[in-house]
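One chain of protein is taken out of this complex; the other chains stay put.
So, chain A:
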């Protein structure tokens, strides 16, 4: 829909132009970034700890390899993760199970960061439906992940899209606020910049995520999805990690489906 709006505006105001500009950026406060995932598949699971960098910094982000990272579930299992370098920490024995709540504790220097996430029930991912439409002589594609939303309200879904095995660097989310308990017909939004052609292989990972994780990704989508005239005022999305760290700790189910554009 956004694509169509943009095109209509471009059609009317045929004189628009884009250029890259230099901006005076404010000083950045480098923060701890913790990104952790627990899934319903067999481990190991990983937690990555880095530090945020300046916007115009061109190298790899600084990593933290001397943290003490533990994960426990609400059934009494607990485990200290082993550092495997490059900011990554790995589990060995903890199992990701639907319905369990996982707590992550990371001790970095004198600071402690904690996060909690509950793995929601698996919602079966049936297939990817590809829709195509023509606007202004160009074919554009939309992807509808086909699944049946459970009757219970409050389901949140996140999707990871790959095109020809290359990760698409956008966030995709769906929820059941508009249409609860039925087969999904909503396509993934926020595809404006994607160039898709016949023969491309589309791989989609569906994740059932909890409320906090859902809100986190939804906020990210709103920030990047600035409509005509500008979107919402951006900010760091509300996350589930204490002590001001950036990032997210997510316990979720995963399933993958793929299809080829015909």
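We take it that a contact is a pair of C-beta atoms (placed from the backbone, for glycine too) under 8 Å apart; a residue touches a chain by one contact, two chains touch by 3 or more; residues count from 1.
The definition used in the following text is that contacts and distances are computed from a predicted model.
Peer 1: I want to check something: the complex is missing a chain, and I'd like its UniProt protein name from "Putative amino-acid import ATP-binding protein YxeO", "Xanthine dehydrogenase accessory factor", "FAD-dependent oxidoreductase" or "Outer membrane receptor protein involved in Fe transport".
Peer 2: "Outer membrane receptor protein involved in Fe transport"
Peer 1: Decide which residue listed in A:75, A:112 or A:185 touches the omitted chain of the complex.
Peer 2: The single option touching the absent chain is A:185.
Peer 1: Which listed residue, A:38, A:220 or A:241, touches the chain dropped from view?
Peer 2: Considering the complete complex, A:220 is the one touching the chain left out.
Peer 1: Give me the chain A residues in contact with the hidden chain, please.
Peer 2: 1, 4-5, 8-9, 11-13, 15-31, 33, 35, 37, 48, 50-61, 129, 131, 133-137, 142, 144, 160, 167, 169-171, 175, 177-179, 182, 185-187, 215-216, 218-220, 222-223, 226-238, 246-248
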